[in-house]
Every structure is written in C-alpha cells, then in structure tokens.
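The complex appears here without one of its protein chains, the remainder shown in place.
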Amino acid sequence: MVSHAQSHRLESGGLIDRSAPLNFRFDGKTFAGFQGDTLASALIANSVKLVGRSFKYHRPRGILTSGSEEPNALVELRTGARREPNTKATTTELYDGLEAASQNRWPSLRHDLMAVNQLFSPIFVAGFYYKTFMWPAKFWEAIYEPAIRRAAGLGRAAGVADPDHYDKAWAYCDVLIAGSGPAGLAAALAAGRSGARVILCEEDFALGGRLLADGGMIDGMPAAEWVSRTLAELATLPDVRIMTRTTLFGVYDGGTYGAFERVNDHLPSPPEHQVRQRLWRVVAKRCVVAAGAIERPIVFAGNDTPGVMMASAVRTYVARYAATPAKRIALFTNNEDGWRTVETALGAGLQIAAVVDARPDVSAAHRALAGKTGFPVLNGSVSGVDGGKDGVRKISVALAGGARAEVEADGLAVSGGWNPAVGLTSYHRGRPKWQDDISAFVPDSAPPGMVAAGAASGAFGLGACLRQGFAAGAAAAQSAGHNGNTGTPPVADDEAFSLTPLWQVAGKGKAFVDYQHDVTASDIELAQREGFESVEHLKRYTTLGMATDQGKTSNVAGLAIMAAVSGKSIPETGTTIYRPPYVPVAIGALAGHHRDENFHATRLTPSHHWAAEQGAVFVDTGLWKRAQWYPRAGEKDWLESVNREVKAVRGGVGFCDVSTLGKIDVHGPDAGAFLDRVYINTFANLAVGKARYGLMLREDGMVYDDGTTSRLAEDHYFLTTTTAKAGPVMQHLEFCRQVLFPELDVQLTSVSDQWAQFSVAGPKTRDLLREIVDPAEDLSNEGFPFMGAREVLLRGGIRARLFRISFSGEMAFEISVPARYGDALVRNLMLAGKQFGVTPYGTEALGVMRIEKGHVAGPELNGTTTAADLGLGKMMSTKKDFVGRVMAGREALVAPDRQVVVGVKPTDRARRLRSGAHIIPKGEIPGTANDQGYVTSVCFSPTLDQWIGLALVERGRERIGEIVHAHDPLRGEDYDVELCNPVFYDPDGGRQRG
Amino acid sequence: MKYSIFSLARAAFSGHKTWQRTWRDASPKDHYDVVIIGGGGHGLATAWFLASEYGIRNVAVLEKGWIGSGNAGRNTTIIRSNYGLPGNTGFYELSMKLWERMEQDLNYNTMVSQRGVINLYHSDAQRDAYARRGNTMRINGIDAELLDLAAVKKMMPFLNFDNARFPVQGGLLQRRGGTARHDAVVWGYAHAASAIGVDIIQNCEVSGFVRDANGKVTGVETSRGKIGAGKVGMAVAGSSSRVAAMAGLRLPIESHVLQAFVSEAIKPLIPNVMTFGAGHFYVSQSDKGGLVFGGDIDGYNSYAQRGNMPVMEDVCEGGMALLPMIGRVRLLRQWGGIMDMSMDGSPIIDKTPVDGLYLNAGWCYGGFKATPGSGLVFAHLLARDELHKEAARFRLDRFRRGAMIDEKGVGAQPNLH
Amino acid sequence: MRIVCPFCGERELGEFTYLGDAKPVRPAANASEDEVFDYVYLRDNVAGETSEHWYHAGGCRAWLKITRNTLTHEISSVEPAAGVGAAKVGA
C-alpha cells in the first residue's frame, strides 16, 4: 500500500488520523499520507522539497506557508476535465487517490528548461517588455507575444467543460464571523450566548486557527480541550451555524457578504446529486472579522530556496501534521513570536541549528534555553542561502557587529513579523493605518457593520484575541438586538510581543519580495528610479502583489522597500487598494446552477408540448421557445415548410400561437385617459367591443413599442405588447401610472400568462371558427367586423375572447382562452379544421406574411426610428400630450432626409435578398457619404414568388420605383433592388376586412 | 534614453542604474497654452498630439492622483473599431489606425495585440444586426467578416456547442481588433509627451475654474495653486459632471460603475477577444495569462468604484454559459471603474458653452479603445477650435437637435447603453 | 445593496431595477422643447446624496423614490412613488 516511507513524519502526535492512511500521486510518483493531511503536509512528510517553479525565472520553489497565502506550492490538482490549475497544496485536503502535478515547467519539475530564463534575468527586469519587442512591428503578434504567452501563465486549465455542478444559496444572520481562531470562537460564544443568529465561516477543514498549531492554555486547560468544549457549547445553541471549508471572500453593500463553500473538494469527485462548491450570499447585520494575521517573510538573497519556510508554517507542519520540514533547522526572526518555533521543533525532537535574531535584546530565558539545548543565538540577519532544488544546505549570517557566520541546516524558518489580514475590512476602499509597535497595517475603518478582532486587528496575544473576540461578538449581538447573558469570557495570558522591523537584508543574489511573480528588491529600486513611486504604479510596473496570492506575503515588504528607497515612511507610501475576493473563487461557483440549458429560465407557450408532438422546430425568442415551423415528411428544407405554411394560410386557414405577446389588463375609470398619454394616438374614444392599433414612444420621441389594444368594457382595456417588450412596457406603464400620472385612477395587471392566444388566419377562418365557437355567436362581417373585439362562448361552454385583427393580411381572428385550455384549443382547431386543411404555422411564416403586408416589427422598431420613419406619422395626435411628443419634434427627428421604411425587391427575381445589405445609389461606389440605409427584414414570398424585404432608406418613400444597389460586402454580394411600396400584398386591405 | 533591446542590454551591465524617470516629475508653471484636466489615457494622448501633431508644447496635464489611476488603469484592454453608426465608425477606425503605429510613435511597447475580436450571434435577428454593422465597417474600409457556425466552431472549438441555452450561430469578426496593455498606454504617452515638453503634474487636483470678466475660462484653481491657461480641456471620464459643475454646466451624462474581473494566470486558453451575444460577458486572455472579463454595468449611478454581487454573478453565469471549460478557473480580482455614461452611448468632444473650456467625455464603457483617436481629435479641437472631421458628430448639441448616435437604440437611459 | 421596500421589507438588489435621477419632473403639456430637453437629457449626476427612481420589479412592482449616496451606496430613505397607495387617497 504505502509506496514511499514517510521519512519526515513524526512517530506520534498531530491532528492526523493515522488509522486512515491515504495514497496520492505527485508528478506521477505515489506517496502516502493520512486523513487530516493537506497535500503540502503530506509532501513534507515524504520529504518532497521541490514543488513548483516561479512565474518568470522558473526558479525552483518549495512550500513557504501552510495556508491560503501560499505563493509557491501551486499544483495542477486532479486530471482530465477536473484539472484545477494553480491549486494551493497548502489548502488542499488530502484524499485517497489524489493526483497532483507541478506546473509551469518543461519537461519536468527537476529539469525545467525554462529555467534558462534565469540566464536572461539581468535583462528580464521589471517592465523590460515595455522597452523592447517593438521592432519590427509585425513581430509582436507573430513571434514575441506567442512566446511570451507560452512562457507566462502558471497551470493549465482543463480546456474542456467542467463536469461538476455548483449552486448558490442565501443565508441570514445577526452576526457573521470570519475565522475560527481564538478570537472567532470567542466571538461566536458571546454572540451565540446572547441569542443572536450566528454564522461562523472557517476556510480550513479544522476549527481553531493558530490554536491548532500553537496551542496554549485557555481557562486553565490546553487550547485543544477549550476548542472542543467551545464547539460543544456552540452546538447546543440553535441559531449558531459553523461552516467549515467556507471562505468569506468579499463584503458588498448593505451587509451582503460573499462566501464559498468547498462542499466536496475533499473527495475525488462530488457524490451524485451533490455540488462541488456552493456560493453563499450571507446577509448579516454585523460582521466580526477574526481572520487572523499572515506571517511575513524577510527579503534576503536566496530567500526562495526550497526549505526556507515561514516559521509559523514550520510549527503548523510539525505540531498539526506531525510532518517535519527539516531535521536540523535554523530560525531567522526579528520578533518574539518566531521563538515559538524553537519550542515546537525541540518538542518534536528536531535539532535547532541556530537562531538568528535581528533584535539585540534576546531574552535571558531564550539564551538559557539555547545554552541548555546547545544551539547558538546569533544577533544579526540571514544574508544568503546555500542550497538549491533539493533544499537548504547552509545559511550565511551577517552578524550585527559586521562579522559573518555560516550555519549548516537543512531548513530555515523565517519570521518577519505578522500582518493582520486587512482584506475584508478594506474592500470598501478604506485604507488601513500603520501601527508602529507591531510595524504593520491594521484596519482603520471598516464597511458598515464590520469590526475586526484578534490578530486581524493587530492584537497578537492569545489573551487579547479572546478578550477582543468575545467583546466584539457580544457588541455585535447587542447592536443586532440580542441582549442575552453572555456568561464569562474565556481567559488566557498575553504573550509578550516585541519586534524590530526588518524588511530587507543586503546580500549577493536575488532577494525575492513577491515569490510567485519573481519580483525582487532590485526591481522595486528600478521602479522607483523610473518614477513608478506611487504604490499603484509600483504594483503595475513590477506586478508586485498581482499573483494568485494577491500579495499576501509580499505587499507590505514591497512598499516598505519602496518607502526606504524613496526616503519616505511606510505610512506615507501607503497601500494599494484592496480588492476582493480574499482568495480566488472558482468561476463555476459564481455561476452556480446557471449554465448550459439552465443559463436562463425557459418560457413555454401553452401549445408547446402539442407543437413538440408535431415535430415543430423551435426558436429562442427572448426566454421563449416558439415553434418556428412545422416540418413535414418529404420537405427538403425549412423554406419548403415555411412556403407551405404561408400558402396554406393565404389559400385556406392556419393558426399560430401568439401567446408570447405581452398582455396587460388596464382597468379603472381613467384607463382611456391613461392610454391617451402613453400612446401617440387616441384610445379614450375607442368604442367598447373594438380594437385599435397603438404606437408608444419613449420620452425621447423614438418609437418604443406597438400593439393592439381592445376595449372590453367601459373601464377595461386589454393591451398587447410585442413579445420582446412585454416586460419593459409593463415597467414603463407602471412608471407612467405611479410616477408621471398619479392622479389617474387606473390599475394595471399583466395577464400574459393567463391567456393562450392564437392567430387564426386565412379565407376559411370563419368556417373554422364556426366549428369552435358557439353557434349563437355572430361571426359575420356585420356581426363581428374588422377590429371588433369581444368575449364569446365556445362550444363546450368555454369562455374565450375574439379579436378581429390581422397581422397576416388575411381575414383573421385572434382567439384567447384561459391558458390551461390552450392545449385543448389547438387540438380542437386541428380536429375541427381537418376538413378545411387547417395548417399550424410558426414564427417564420408569421414573419413572411408580415413582411408581405409591410408591417413593421423588431428590426424596424430598433429604437432609433420615429413614427414617421415607420410610415405611421399620421397616427400622432396633435390634440393631446403624450409621452415623447415634444422630443419627437426636434429638428433632426423631423428632418426630410431621414431613413424611412420602404419595400425592396431584387430586380432579378431569382436573386436572394439579405438583411443587413446596405443601400447605395445605383452606379455609385459605396462609401460613407452615399450609404443611404439598409435592408431590415427579408423573406422569400411564396405569394410573389421572389425574395422581398423592408428597408430603412434615406427619403425612401419619395423614391418608390428607383433602382438602387444592395451592397453586401460581408457576403460578397452586390445587386440591384427596386424601392417599392412596403405593402407587397393586398395593399388596399380588402382581404383582412372581408 | 531610447528604449530598445540594445539599451536594455547596456543598462544591464550597470545593474539598470542608468535608467531615468519614464516621465519628468513636473511642477506647475504659472501659465500654459493648454491645460488638460485628467492624466488618464485620453488626457495624456491629447497632450502628446498637441505637442507632436499641432506643435503646441506649452501644455500641462493635471492629474489629481497618479497618472492612469482612473479608467485607463481599470479596464479590460480591448481595442476594436466595429461600430455601426456614422460618427462612431470613422472615429474608432481612426483610433485603430493610431493603435497600429503606437509603439513606433511612442517608443514604448504598449503590446498592441491584434488577435481578433468576435461578437457571437445566437439568433437570426442578431445576425442581421451584425450584418448591417459589418457592412457599415466594410463600406468605411474597416475589416469585418461574418462567420457562420462552422467557422466559429473551427476557430473556437471550446465554446458550448452541445447544450447551450442559446446556441451560438456565428459571429462578426474583426481581425484587427484585439487588446493592448492598458498601463503601458498611459506610461507610453506620458513618456513620449514629457520628452517633447509636456508637463505631467501628478497629485494636482482641480478645485475650480478661473474666469475673466466675460466668463471665459483663463485657468484653473488646483491643490497646487492657480494655473493659468489659454484653453482648458477636460478629459476626466467619470468625473466629467463634477468638473463641469465647477463651470456651472450640466451634462447629458451619468456616472455608473462598471466591474471587471481577472482570473488567475493560466497557460494560453483563449486566443482572441470574444463577446457573448446571449448574456453579459466578454473575455480575453492577457499576456500574463489571466482571463480578463466583464459584462454589464451595475446599473445604478455610482462614484464608489466598486460593484455588487448580482452583476459579478451575472457575468460569471454568462462566462460559464459560453465557456463551460472555465468552471475550475478561479476569479482572482474584481474592481470597478466610474463610467461616464452618456445619454446615447456615444462620446462628446466639443467646445462647451463656456468660452475657453473644452469637453471630452461620455465614453461609457468604451473609452480605452478610443484613447489615441480621442487624443488626436481633442488635440485638433483645442489647437484649431474646430471639430476634427472624424469626430464631427460628437457634438454636445446633438441631443438638443435630436441627432443622437445610439448604437443600441435604447434612448436617453444611460444604464441601458 | 439591500433596499428596504416600504411594502415588502428589506430585499436584495437583484429584485430592483434602476431608472435614474428622481429630481427632474416631467414638464407640463405646454412646456417648451428646451424644458423637455432638460428633463430628458440633463443630469446633475451628483457625487453624494441623491434621490432616484427604482422599481421593485422582482417584488411588489412599486416604483420607489430612494435617497442614496453615490459615493458610499448608503441608502438613507425609501419612499413610494406618488401614485402608490392611491387607494387611500382622500381616506
């Protein structure tokens, strides 16, 4: 089972489950680890030092940290479609069968030929690419850029569709807590006890934060025991919810927080019916940020050698995972906290090679320990590292007095102090403030409702973390209205924290500030020299802090160095703007369920399933699926089907589902007055039982929408909109009702879904409808004239509405039934219409017939046309005010040379016409000046047996009969068309009135 | 020092100690022929063209923070000239031609990368609209191709062709479109303009206009003192209304927040710039490897330079709908810029009713691609007191006259443009 | 953003759509072209507190007049539009 001995695993201890051994593979080699390991801890236990290559120079890199701030140990996790590039080994939970591969190297991690870049490093300084690759100009896209792109980037994305599912959810609480360290748990205790609804998010899979590695005594018991007692108490509180594997990544307005939960990332793949990750939008009245602090490196030559590790990470690997990064380890610290590492290492039986402390005043207790244990304490700084891809061999020390020393060690723990995690508190563009005693930025302001506690606020002692967390939790609960008894706060001692600021040590060789992006101290100096002194310029010029770790370990050091070289203080130099997310979030999680066919909801018409049974081809129209045509056996293409449908309507009878039109009930004594203000024409004088075509403008005078509105009762109109504008028109009408004309007594309701509506058209329409409609209803031209509208009874007792309106130009009715009868209606139409050869037709045939009739639709109502452009200028009432009236009169909107709707047909009857072709005067060479319009809508007219279309053409209506060019260079076509009357069919309208 | 591989190599011998400031750190003089407010791409480009094309070198660019700290440094770096309406078409092509020679003009590698911009279509109506637009481009001498489904599949086999809610049917391709390195454009113009005499004055915030008895603007009050000016040009994008208000002007502009996003750096995945036609999503991949993407504006007036989750989610939904392969790619950073959304979605470059004050504004979310063109035509206006012929329709009075340039056809509602 | 709808209570941003500045008032029927132009096109575009029209499209479909700070997105008041609640007029 176990392929490689875990040579760097301690015999006992740690929070791993030794009864659950796991196998995993890294770069093709099989290793063993335990449940409770991360990939990083398991690699360390297996003595793997080299885990990755840097971005620019391809330097060999090892594991630097034990958390989400990791810049180096990025791997491609999983394989095939589940491959995840740039995955931090330090936060990847080990599972059995895990496969990971190093990235950004070729051909292998140990022998990376791209490391040749290091030879060019004298030239590859910050911003070098802005100064070169310019000649010859053509070479950029052809040669330089592809090479740069291949070399850049880190891991490889899968390149195929992500097979996993994601979802999103909402959560609410009074107090949201980020982090489960001492401050976070104390905050949860206080808030939970006071009765607040609490959500605590912890990005780790284990709770306790630094307590997991650094222990300590709380309330007189070991920290681990306190954590488990605390969790047990929290579990008894009904409204406290602990979410592990969940990272709070951003704070948005109104107390909305973004978090993502790695629901099943600790498994090879999610179980059936489960998601990989879930995006949470947490709405919280208050938020306590107890996200801790991040230990910062010190910039010295060779500080990127594998085996150089943050001191706290060393402790985490040893204490939490029982994995030893080194056997003989040196410590380089400038602060008291670093010394904990000595205790942890000695406790695990490791050798201490030396402690290099930049502070002159190391305590007597430490010196005594050193003396007893037998390791030197050197007052000075590490100035160089002798080592390579297999790790550290020796370190050079610049002693305070100027002398040098060398120390043999196979690992170096570094502590440059701690930076509070100020991300969340700074995401509303609040800048953190500098705090001298810890030499770090701490939150100054925070988004409304948020407060930082514990190390995140700069309090590094355990006692202080507990006190602050508890107080913040209690205060948050109280301000959210919960005043329950919070009981006694947990108590612990405060360790002393002393630090001598140290950012950079002089030495030979590259000294890295931003490990992942290979930004060195000299890059920062160069940036300063070239005038990129502002931190935002520094960041952009050197790419400092722009890597996947967002500069968590590098930003402060970088600006400290900039401050030094530009002779300013660190607070004067300032920070860049902090931007979410706190850690990178999978795009899949942010999309959730909304992908593939679930990208947007789907609307189905009442006859949808019937149409599907007929084999209809559907087209997406907004969210709707509409039957586009109904192919029949033997038809060779869509055109043949559509031609048949058109001919069937023009020669007999057909029907089409038009339920997608927006339908609005307009009620109330002032309904007519209201419509007069929103339409350009008059509706108050419309007789009950009549329908009228109406045109609406936007306030800027352009046509907004059109449709037929019927008066069903004195105080009840039934308004229809186009399919596309159903929602926007409803919103617009509500605006008119509620904001512009509040004095009118009018009520609006969408009834779009209440009615199944069908256009029944063709000379045999009346014959068909007589089969459907109760015989007592008079459908004759006298009894139900053109533009009549009224309720009728259908055979079988169903109440329906009939509208004698026609889009097709034929004798036609639209018939509406309550939607649940829509399916029955089509089946009955088919049954009753068999004798008349009734033919269902789709949106294509509908479109053909409207073009034959010259009716405008979406392509002409394009938001830049006026009523007059559409040939409907005469509808505009001069006797009343209406929305858009005044602006419609502006000079350019009434100019004589506007493009107006006209018919077009190729002079060669056999030629196909295409939408989007431009209109150019005949005989002229196309150019900007003579581009006079374009073809908006086309169809093959089976009625006229040729392609026809509508076009918007300058002064078009004055030019009927003129031959012009249809110019279509995109499709390589150029042909003559005749400008003609847009009403190609039955221009006097006799058929629809008959 | 001229930038080249040779100068780089030479400098390497001295440990790069010989490099000078990229642009001079100028202090304000008492008077300039032209003062440009706004040290973004447009302001700096204007100064460069004033000095290089129109011979006016006594020019200052005033920047309240550090140059490029506004929208020039926060955009998705796309360049294109695929517009459909007279006024826009010619102007953006002028700009495109200037992009094509930018590196040689400025001696600065702005990484202009013409790897193609494709607008995908998902319906016949959309195809027809793109056909109209593409033909407009062709008639104006701009490259455009209408691709069918097969051609799109060949070019981008990784799109969702299997189970898309709104299947891709084709696209309008402009091969000369692409991206440029946004910060480098700012630094390149600063570098070149400074070298021929333009003063770039950072940390200099304008607090008011100096007017003479006739109301003519004769200078500006700033945080670094009063600065006299023969003419003052505004190129302050999202701050246009605020600065114009100092001169008593109200503009047909609203400021809105537009978010943009970048993913972690990955090896080359997406070869071009693409826009999804059935949702709010567009994407390209930077030279560094990050997917740079965005979508719709948040939709409400804002000067906060940050957005909210609904749009962030909407954009990622669009991304996953089009490119289901990016599910496991991680979003690294989100940011927001202030867009000067005009009432017809098109820019305004004109004199204002206040004598001596000139306006360059209303770029909506499309200002980056316009940078060189905007600089040239604004410089022309400032130098000659006449509209450049390729910007003749960007007049301020077009709204009053009704001659809007409304590509989307949504009217006087900025958040719909 | 969260908006406290006076009818529905606090709701998330996604339920609302934005129209724009609520300060301009639609001129009377006899207004000049200049006045209407001003109403339709010119905006103060305030950086700071401003009142705006929002529509609770995904909720009760009330138009709301919201006072909001465009620098911080902080909302200080939400009122129904004039025509909402007309049933109680005169009561």
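Just so it is clear, A, B and C label the chains in written order, and each chain counts residues from 1 on its own.
Everything that follows uses one rule, which is that contacts are C-beta pairs under 8 Å (C-beta built on N, C-alpha and C of every residue); 3 or more make two chains touch, one makes a residue touch a chain.
Everything that follows uses one rule, which is that contacts and distances are computed from a predicted model.
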For the complex's missing chain, which UniProt name, "ABC transporter ATP-binding protein", "Nitric oxide reductase subunit B", "Heme exporter protein D" or "Sarcosine oxidase gamma subunit"? "Sarcosine oxidase gamma subunit"
Using the touch definition from the header, name the shown chains in contact with the chain that isn't displayed. A, C
With the missing chain put back, one of A:Y252, A:Y317 or A:Y821 would touch it. Which one? A:Y821
Residue, one of C:A22, C:L42 or C:A62, that touches the chain absent here: C:A62
Could you please point out the chain C residues that touch the chain left off the display? 7-9, 11-12, 14-15, 58-62, 80, 84-91
Extract the touching residues of chain A with respect to the undisplayed chain. 165, 167-172, 197, 272-275, 281, 283, 593, 598, 600-606, 609, 623-624, 659, 665, 667-669, 715-716, 744-745, 747, 749, 751-756, 771, 794-798, 818-824, 827-828, 831-832, 834
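Rule of thumb we're sticking to: only the chains that are shown with their structure count from here on.
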Averaged-CA centre spacing for the pair chain B and chain A, given as whole angstrom: 23
Would you mind pulling out the distance in Å between where the CA atoms of chain A average out and where those of chain C do? 28
Multi-chain contacts in chain C: which residues touch at least two other chains? 1, 12-13, 17, 19, 37, 40-41, 72-73
What positions in chain B touch 2 or more of the other chains? 304, 308-309, 400, 412
Per the contact definition, I'd like the list of chain A residues that touch chain B in the complex. 55, 82-86, 122-123, 125, 128-135, 137, 140-141, 145, 148-150, 152-162, 164, 166, 168, 250, 252-253, 256, 258, 279, 281, 427-429, 522, 526, 529-532, 534, 536-537, 540-541, 543, 547-548, 550, 577, 579-581, 584-588, 590-592, 594-600, 602, 619-621, 698-702, 858-859, 862-864, 887, 890-893, 914-918, 926-928, 931, 934, 936-937, 967-971
Going by the contact rule at the top, pick out the chain A residues touching chain C in the complex. 170, 252-256, 281, 283, 428, 448, 699-700, 731, 734-735, 737-745, 880-881, 886-887, 889-890
State the interface residues of chain B toward chain C in the complex, per the touch definition above. 241-242, 245, 250-255, 299-304, 308-310, 343, 399-400, 412-415
